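Below: one structure, written as structure tokens.
One protein chain omitted, others in place.
Let's turn to subunit A:
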Amino acid sequence: MKIAIRTFSYQDHLNEAEIQAIEKACADYEQRPAAAIEALQIVQKQRGWVDDPCLQAVAELLGMSDAELEGIATFYNHIYRRPVGRHVLHLCNSISCWLSDVDELADHLRGRLQVEFGQTSADGGITLLPNVCLGCCDKAPAMMLDGELIENLSKEKLDQILSKLHQGGENG
């Protein structure tokens, strides 16, 4: 049996800006692990998702075990532990949106992107995910696209948004 000796340093995996931002978050709390969720969000902001080396690096920086931090990372709906597309689309599936027939929009999206919820379109453009109530219930149906809330959805509005994303993807 081979025993791997861990020579791991968080500096190898996080950049200076990330480390500084995480340190700043730590200063808001009595204990460093309290900054965990903010730290994960900082890392994800730069990279789109949190890979294993980054998770280990954050754990080391905060003085937690990897397993402990993994337990937190996987607890939250908006920390991605798998790669996502260039854009992430969360469609609300809670009650007020359901009453506004969001299921029809969900079918429409699945068809257009040729994916199921939880998958990324073949060109790597868009990851489709569900979301619980987004607090837009009076303007249902609603979704969150790359962090921005978009309300009063219809098929036409979705099509417009998707075309724009597609053009953006090709040009950039």
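Points to keep in mind about this one:
Please note the rule applied: a residue touches a chain if its C-beta (ideal position, glycine included) is under 8 Å from a C-beta of that chain, and two chains touch if they have at least 3 such contacts; residues count from 1.
One rule holds for everything that comes next: contacts and distances are computed from a predicted model.
Chain not shown in the complex: UniProt lists it as "NADH-quinone oxidoreductase subunit F", one of "Phosphate ABC transporter ATP-binding protein, PhoT family", "NADH-quinone oxidoreductase subunit F", "HEAT repeat protein" or "Spermidine/putrescine transport system permease protein PotC".
In the complete complex, the residue from A:57, A:91, A:144 or A:162 that touches the missing chain is A:144.
Shown as candidates are A:56, A:96 or A:127; the residue that touches the absent chain is A:96. Annotation: of A:55, A:79, A:126 or A:153, A:79 touches the absent chain (contact as defined above). Even with one chain removed from view, subunit A keeps its contact list with that chain: residues 28-38, 40-41, 62, 64, 71-72, 75-79, 93-96, 98-100, 131-140, 144, 147-149.
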